[in-house]
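Of the protein chains in this complex, one is absent; all others appear in place.
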Amino acid sequence: MKKNNFYKEIYRLQKTIRLTENKIAKNYKKYKMRCPTHLSIGQEAVAAASGLALKNNDISISYHRSHAHYIAKGGNIKKLFAELFGFKEGCSKGVGGSMHLIDVKKKFYASTAIVSNSIPVGVGIAYSLKLNKQKNIVCIYIGDASLEEGVFYESLNFAIIKKLPVVFICENNFYSVYTHLKDRQPKDREFYKLANSLGAKGYRLRQNNPFKLFKELKKINEKVRKNPFPHFIEIKTYRYLEHCGPNDDTNLGYRTNSELNKWKKNDTINFSANYLVKKKIMTKEKILKLDQEVKKQIDSDFDSMKRLRSPKFKDIMKLTYR
Amino acid sequence: MKKNNFYKEIYRLQKTIRLTENKIAKNYKKYKMRCPTHLSIGQEAVAAASGLALKNNDISISYHRSHAHYIAKGGNIKKLFAELFGFKEGCSKGVGGSMHLIDVKKKFYASTAIVSNSIPVGVGIAYSLKLNKQKNIVCIYIGDASLEEGVFYESLNFAIIKKLPVVFICENNFYSVYTHLKDRQPKDREFYKLANSLGAKGYRLRQNNPFKLFKELKKINEKVRKNPFPHFIEIKTYRYLEHCGPNDDTNLGYRTNSELNKWKKNDTINFSANYLVKKKIMTKEKILKLDQEVKKQIDSDFDSMKRLRSPKFKDIMKLTYR
Amino acid sequence: MAITFAQAINKALHEEMKRNKNLVCFGLGINDPLRFFGTTKNLKEKFGDERVFETPTSENAMTGVGVGMSIHKNPCVMMHQRLDFFLLAMDQLVNSAAKWHYMFGGQKSVPITIRLIVGKGWGQGPTHSQSLQSWFAHIPGLKVVMPSLPNDAYNLLKSSIRDPNPVIFIEHRWLHEIEEKKILIKDSKKNIGTKLLNKGRDLTILSYSLSTIEILSMKKALFDNNVSYDHIDIATLKPLNLNLLKNSLKKTKKLLIVDTISHPICSIGSEILSQVFLDKKIKLKKNPILISLPDIPTPTSFFYTKDFYVSKKKIFNSIEKILERKLRYNLDLNEIHDVPNKNFKGPF
Partner (left out) sequence: MAITFAQAINKALHEEMKRNKNLVCFGLGINDPLRFFGTTKNLKEKFGDERVFETPTSENAMTGVGVGMSIHKNPCVMMHQRLDFFLLAMDQLVNSAAKWHYMFGGQKSVPITIRLIVGKGWGQGPTHSQSLQSWFAHIPGLKVVMPSLPNDAYNLLKSSIRDPNPVIFIEHRWLHEIEEKKILIKDSKKNIGTKLLNKGRDLTILSYSLSTIEILSMKKALFDNNVSYDHIDIATLKPLNLNLLKNSLKKTKKLLIVDTISHPICSIGSEILSQVFLDKKIKLKKNPILISLPDIPTPTSFFYTKDFYVSKKKIFNSIEKILERKLRYNLDLNEIHDVPNKNFKGPF
């Protein structure tokens, strides 16, 4: 990446994620994307900064809310849309749906639907990298609820004793479905401290400045690359829409409008745009142009879905075994 | 308990456990006690001090190495022997064997054979105590390998958010079967610190002076009784015999004779006997008499096994469902 | 007044919570805004959040916690929004709950009822749609109940809660909106749950859970075709009582098992077939047919599920095959195969 180019790239990625997710949200209600879909609107900074901080041959693996991570690792957006629509052209041939994404070429190895289920798989990949003396790392995305599943602790323990090159990115958005963190975990628990006392290296980073976040993550990744060891990074963030689906949900009463608005006011995409202008990295006009470019591409990717044909069950009947 | 009486009681309990386990070890090779049997020889101080620190209506629950905890909670020794022999008169009617002990009256609620399996059960009992506004606590015994199973973390988390009256007694004897702690968990991990950062109250106590240990545990128990909250106590200890069975095993090479001998030199039963004499709580003669008394009782309990008859499968065929 | 399956569950929970002050309910989502598909409505309001509580995402520990509560003083109802999540808890289920009473010599039993919801359609896919009743039935010490109609849901949930043993209570998500006219209160001490829904001569159709609803919806078509059949709904899968089935078979000598929510191998369907096969007193005139899902995980896509799931056509065809004659039937071409009813708009 050319010097300073990363500013533009991060912004572009944030925007790409936002507009892709918006596109899905807007069209979900036509009832053609028929699968449980967890959107990342509001959480783009984490995905963008962490995705760009990885090298092409680094691997990432994610959980149910994974569109952003898939895109940030270079995942093909057409194939994402096709997956949601259930077409054979989807990244998982339509078999997996929104919660089971994969882009082998881009080394986005998988996202899975059971809370914490992909964690040990990521750790296993890291063991394999080490065995093969590859100088790559594995980035494992998790939500805050992942710390409630025992397998997180088992996996981290193994990664520590084997000194594996894994970076956990924990997107703490305070909620698991409708339940606030304080009702699920000890009130004054600090994730990064907990990670430390488990024996990993814990960090607490912030999403508010995605460029800074990128640099911090990049530094950590290089450290891990040089001296393989599990690092755990908590980043507080917030989802704007409902847990699963395309709607606002403050009417349900489990969280307040004012909480939501506080986060919206600090929207990281706005921040990035303003920052680029302020620092004279891009002009307002250039940004607008970029926005339109991104939008056009997404619109065209989405429109291309119309040309896809309904697949048949027999196309995948032989896929259970290889 | 009368003042100072606890000294004698602790000693008696240590001795009772040691002699019971010795009795089993000596007779195991006659191949009549046919079940996997994990002896606690070397670890008696923990059981004795913690068992006596509980009230009658407190509940304890344990893992595969549980004879000592069963005895320390008042479990019937005849029924323990009968269980090992597989008689209907056993504490679990011979169905469970050494790894599944129970004495409902004495509120020793269970020991189970799968690592960490009894932990959430103990936590559930604690929730029930709280619901019923009982002022009792649950003592959950675990080994050092328990911290490798995810369910430990899940259970502790729940106990913390619900503020439950549980005390974990972790007998860290450094080994899980033939594998040293350092090959299974991070080298500089301190259990009590880990417990703290999970959100519990962590302690590290020592077994070398069982009387002191008793007082410390008693204090912690009373604290928990007053303000229910999970406490986690690590006590380093050491088993003298093989992981499972009645033999010495230093010949296997996974641990050294010198390591074993270091612990034997600091045997807690010797310590207790000497301490009682030194502090003039009991004379040497009184101790000898007590020893003989204990031995006689155990011998007679053991001999009574000869009078038991072989049970039949049909006696328990209806036990699967209540 | 009509009552839905979900309302019947809710009613049973309310009554049992009221009846037994020690009963506790918990689960992930139990107090969510929709109240667990409506089945836990007003429960927390009525009985407080100590007896009706939300849990962390810790399926294995929470199952053990349930065992602990229920061997102490508090029988409980644990619930999971998808059966698939419960796979994390097999140690506590199989090594603890199922064996506790037995392995501790009959001194403590585990009165826990575990509600598991099975997903279907709207892209539930491979990990949100599994139905493992045959796993549970394989394990001695467990009971397994899978009602299909509100009355059975109500009565069987009550008897499951009062049962001193662990009961796996499996609800197909698509049943929640199914209605019956009113609730008939049965003796709640027994796990009843096998009954004749139609009486005839030529064929015995056995089904359970959602499959029963599917057969019921074909009633008129079968009647119009003069198909005279016994329809047996079997809601208690373990212990499995096949008396009604066997008596029916002595008459009809022809058997169709419709089990549209299970994979075929080592399934409840296979078990029933094998028990019939072993019975000397039963001689069939034709080989039986077992309809089940293909031995393939559930795909997500709307397009694939159409042929993955069992169609009514397939059931009609199987009946034709057994009876050796053609049937006339109209299939509702407007019916969408991946939703339980027209109002359902996903995602769960």
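Descriptive notes on the structure:
Every chain is named by a letter (A, B and C) in the order it is written, and numbering of its residues begins at 1.
Convention: contacts are C-beta pairs under 8 Å (C-beta built on N, C-alpha and C of every residue); 3 or more make two chains touch, one makes a residue touch a chain.
Bear in mind that the values here come from a model prediction, so they are computed numbers and not experimental data.
For the chain that is not shown, the touched chains among those present are A, B, C, taking the whole complex.
Only one residue in the set A:Val121, A:Val177 or A:Leu252 touches the chain that does not appear here, and it is A:Val121. Within the set A:Lys15, A:His100 or A:Lys236, the residue that contacts the chain not displayed is A:His100.
Checked against the full complex, the one of C:Pro75, C:Pro111 or C:Gly141 touching the unshown chain is C:Gly141.
Only one of C:Met103, C:Ile178 or C:Leu222 touches the chain withheld from this view, namely C:Met103. In the complete complex, the hidden chain is touched by one of A:Cys91, A:Ile169 or A:Ala195, namely A:Cys91. Contact between subunit A and the unshown chain involves residues 59, 90-96, 100, 102, 104, 109-110, 112-114, 117-132, 150-151, 154-155, 157-158, 161, 316, 319-322. Touching residues on subunit B toward the chain that is not drawn are 31, 34-37, 85-87, 90, 94-100, 112-116, 145, 148-151, 176-179, 183-185, 244-245, 252-254, 310-317, 319-320.
Within the complete assembly, residues 60, 84, 87-88, 90-91, 94-95, 98-99, 102-103, 125-127, 130, 132, 134-135, 137-141, 238, 240, 263, 265-271, 273-280, 287-290, 295-297, 299-300 of subunit C touch the chain that is not shown.
Definition applied: only the chains that are shown with their structure count from here on.
Because contacts link each chain to all the remaining chains, their graph is best described as complete. Once the centre of each chain is set as its mean CA position, subunit B and subunit C turn out to be 43 Å apart.
Distance between subunit A and subunit C, defined via averaged C-alpha coordinates, is recorded as 37 Å. Between subunit A and subunit B, the centres computed from C-alpha atoms are 46 Å apart. Among all residues of subunit A, those that touch two or more other chains are 148-151, 183-185. Touching two or more other chains at once are residues 56, 58, 60-61 of subunit C.
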